[in-house]
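This is the structure I have questions about; it appears just below.
A single protein chain has been removed from this complex, and every other one stays in its place.
Chain nomenclature is as follows: A and B, assigned in order of appearance, with residue numbering initiated at 1 for each chain independently.
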Amino acid sequence: MTAMVKQIATEPLLSVRDLHVDFGLDEGLVRAVDGVSFDVMPGRVLGIVGESGCGKSVTMRAILQLVDEPGRITRGEIVYRRDAGDGLGSAGVDLTKLPRHGAAMRAIRGAEIALIPQEPMAAFSPVHTVGAQIVEAIRLHHRQWRPEGGGLSVNDARDIVVDLFRDVGISMPEQRVDAYSWQLSGGLRQRAMIAMALSCKPRLLVADEPTTAIDVTTQAQVLALLRELQRKHGTAIIFITHDLGVIAQMANDVVVMYLGRVVEQGPVDGIFHAAKHPYTRALLRSIPSISGATRVALPTISGTLPHPFNRPGGCPYHPRCDEKIGTVCASHVPHLTQLGNGQAASCFLHQDASETA
Amino acid sequence: MTAVLQPGATPGPDTHAAAVEDRVSVASNWTLVWWRFRKHKLAMISLGLLLALYTLVLCPDFFSTQHPETTEARQAFIPVQGLHIFDGWSIDPWVPAIVGKRNAETLRMEWRTDAEKKVRVGFFMPGPAYKFLGLIPSTLHLIGPRDASQRIFLLGSDRLGRDQWSRIMHGTQTSMTIGLVAVTLSVILGIVLGGISGYFGGWIDQFIQRLIELLQSVPTIPVWLALSAALPRDWTPIQVFFAITVILSLIGWTTLAREVRGHFLALREEDFVLAAELAGCSRARIIMRHMVPTFLSHIIATSSLAIPAMIINETSLSFLGLGIRPPAISWGVLLQEAQNIQTLALAPWLLIPGLLVIVAVLAFNLVGDGLRDASDPYSK
Partner (left out) sequence: MTATAAPTTAANTTATPTMATSAKPLLSVRGLQKFFPITDGGFFRKTIGQVRAVDDVSFDVVEGETLGLVGESGCGKTTTSRCILRAMEPTAGRIEFRRKDDTIVDLATLTREQLRPLRAEIQMIFQDPFGSLNPRMTLFDNVGEPLLVNGMKNRAERMDRVAELLKLVGLRAEFMHRFPHAFSGGQRQRIGIARALSTNPRLVVADEPVSALDVSVQAQVLNLLLELQQRLGLTFLFVAHDLSVVRHLSDRVAVMYVGQIVELAVTHTLFTRPLHPYTAALMRAVPVPDPRVAIGEVTLKGEVPSPANPPKGCYFHPRCAFAQDRCRQEAPALREPVPGHFVRCHFAEQLDLATQAAG
């Protein structure tokens, strides 16, 4: 693949800026995503990690313009830099401005930005063969395969699917193409899902907890496959998970989210070995490791996740934070501050409150 | 899960939000169902309507103006009189008097209302004697003419000169009761048979399922016809009434039984049912304390959707002359009066019971829909 070489490495493929997604429920407004910004660089893997309710999945859905009612993107932009090859130039497109079901969004979703969902069983229709569904996707986005124009016959598309299946390590691809999703095992189904996501040569893959529903040995296989494909095609990946082990092994850069906000971001080594935000540090301490002391109390984060209608004022993490400073954390909202080495944290331990008040 | 059910944070200071949260925290399932049901405006209106109808059911005599069987051949086919509350600017209820003139050609009495002549009526007037709830003797009526010798026909009269308003009051009692009683019987049959089927499984489940299939494959109308035709002619109206109810519910329980069975099958796999089993609960306790309350709200929703079908069935049977038979009165019996085109042309007001059937059926359906949506407050 030459796509990676052509890119100017400094220009992000996708820039999320000050993204806000609100859910207007009868009982009140939930700020599911509250001012999130990050960049996805071409050819790199960005891991988004956080506990349930942190807004990582809503962010992912916002990027794909799939936020369901009553959710609404209320502010911010998601700039995607399209491929220069299609005559539109490499100028950025703000995805939030595109009509959700419009032709422009459909040309991007699935073709340029593809999704690997968490539950592959639900992603395939049980009444069509897996191959037929991928063939349909390929023919829908045939320009990805035949840039010079002209359609793609079913047989050609089918050949592409067989090759894709071979690429993702499905044995006997010619037979498996005609299988139904319920005839495949969990691992094979996830591989077929990856083949489907890759079928239109996306430049950005969004993987939403792709290994949460599968076993650890299968997970190891799927992660290895994703790493290999990523090396081979230079695809950028947004990898969403709650599993810090998976993040450590997969991501180049990490975004840590808490209650709809980015609390820390930076290169993976910095996050795991020199975390700046108390939440990141506490999260890392609280997982039992495969080599640490056993049967001892684990350090925990005190308290519980606040109710979405009762967001604490100031820093959203301050009621649970061990390192909070006086009244500052309860009254002021910290902003993401660059701390060198590409690492940034949103915490008053690393920032003067007067700047942001 | 709706936001109202979101897990609470640690109770904070004494704020409004915290108070609301506490209220939600201690809200039982039925409270949550009610809160949800309240949001459906149409369902709430319908519920009000049904409550009004069942108030009539409790004591139709109080609401009627005459005895429903009083005939007066000379007062046949009197049109709707219409109740006026105000006279000028003062509250003084009256109905226009009816003046009749025999048509020389057809020799038929032709009635018209004369607003110039006012028949004064009053509320809580004495009238024909009855027993309140069948126990307390009373002569009090909601509406009645001030002059006891007068007869008023708020909704007109039929071919025998019987007051349709009063007859509708009594017909409502029969029809609404039949719906309720037949569905209650169906629910009991459905829960017991569906419960046995779903909880125990095995051959007994197979047997009950085949029985349901058999019953559902029998064409209903001919069976009703046959069964009601088999009712002895000399049975009293009360006996006929109960027989019809039983016939309706014997066929109506199958759908409910299937639903109950489905709930049992799904619940058997629920962790909290296993937890009850592991706690050492007896079978009966698991069923009555843990399983039945879980789907009772669903069953009530389904039943309230089944009542209108029962009402329609009863109406159809009686309309065909095979259900409730005169002198008992039901909506179907009343509609029998409107069976031929000639009557319809002459006395269109005889179709008013049909209107009531529609209103009652719609109201039940709307309440049922509202209940069904509200019956699982823990879902989305």
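Heads up, the rule we're going with is that contacts are C-beta pairs under 8 Å (C-beta built on N, C-alpha and C of every residue); 3 or more make two chains touch, one makes a residue touch a chain.
What you are looking at is a predicted structure, and each value in this text was computed from that prediction instead of being measured.
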Displayed chains contacting the withheld chain: A, B
Which residue of B:T294, B:T315 or B:Q336 touches the chain not shown here: B:T294
Sole contact to the chain not displayed, among B:E105, B:D234 or B:D271: B:D271
Touching residues on chain A - with respect to the absent chain: 51-52, 185-188, 215-221, 223-224, 227, 242-249, 251, 268-269, 272-273, 282-284, 286-292, 294-301, 304-305
Hidden partner interface residues of chain B, rising order: 1, 5, 7-8, 21, 24-29, 32, 270-272, 274-283, 285, 290, 293-294, 378
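Please note the rule applied: only the chains that are shown with their structure count from here on.
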Chain A-chain B separation of Cα centroids, rounded to whole Å: 55
